[in-house]
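A single structure is presented below for examination.
A single protein chain has been omitted; all remaining protein chains appear in their positions.
Moving on, here comes chain A:
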Amino acid sequence: MSTQLQRTETEGDESPQEQRLERKSLAEGEREAQRTEEESTGDETPHVHLKVFRYDPEVEAKREPRFDDFRVPAPQGTTVLDALMYARDEFDSTLTFRHSCRQAVCGSDALFINGSQRLGCQTQIQDLDQRPVRVEPLPHQEVEKDLVVDMEHFYDQMEAVEPYFQGETPDEEEQLQSRENREKVKMSTRCIWCGACQSSCNIAAGDNEYLGPAAINKAYRFAMDEREDDDIKKHRMNILEQEHGVWRCQTQFSCTEVCPKDIPLTEHIQEMKREAVKDNLKFW
């Protein structure tokens, strides 16, 4: 087999891993040529030109961040995620991004598309006016590879607000909750942990410890739920009032603008500030 021949030829001081990287980057050049060729055989379906951010610390050719161009068919209804999947499956299987549900519920594919944070699966190509469509990883987070960013910090912030119900519950009966109260928390419960808001926030970018809009919204979700009592609410307010909590927010509304679930984040943060003031008056 030719692969075995090649292997002996390149045998030297390099580790097998390095040899593999080298061989495969050769193959990549060939595919690039093929890609350009395919573009010129035009057909009727409308196509879209994507400019996609590429980076892989492990692969020589991708160590320097760069943009790759892809031209993919985009009939009506094509989303940015569809276009990326097409580019990956047809042209370059190394193109890497998170995705799963394809229906705006798993929160995997928040991306920086034409300069704003959006879910790839929820963004129709036809709704974007700028061409080429630029697809980049979420800003203000460390890029792991291509469009994949490190979400650990975001998860840590979410978990810092004790994001779980802490009310006392009856033995067997369900607890009652008024329709009004359920309505009050409804929007806050829609968060899918996509991280778009955090990435759009200037304050979070400057202060790594700032809890951020999603975590504050998560705290709001429980603090405003009538099934938890006042003591727990006080405890939640303490978490939110710390140095890197609600008071950091400067009501710039960027989070609210990008949230794919239309959660009124800034409003929720403001409400938590008001609760905090109320709370302080009570205890002064």
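What we mean here is this: a residue touches a chain if its C-beta (ideal position, glycine included) is under 8 Å from a C-beta of that chain, and two chains touch if they have at least 3 such contacts; residues count from 1.
Here is the rule we go by: contacts and distances are computed from a predicted model.
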UniProt protein name of the chain not shown, from "succinate dehydrogenase", "Cbb3-type cytochrome c oxidase subunit I", "Transporter" or "FAD-dependent pyridine nucleotide-disulfide oxidoreductase": "succinate dehydrogenase"
Residue touching the undisplayed chain, where the options are A:Pro73, A:Pro132 or A:Pro163: A:Pro163
For chain A, residues in touch with the removed chain: 2-3, 6, 16-17, 20-21, 23-25, 27, 56-59, 76-77, 88-90, 93-94, 96-108, 122, 124, 144-146, 148, 151, 155, 159, 162-165, 167, 169-170, 172-179, 182, 185-186, 189-190, 192-193, 222, 225, 227
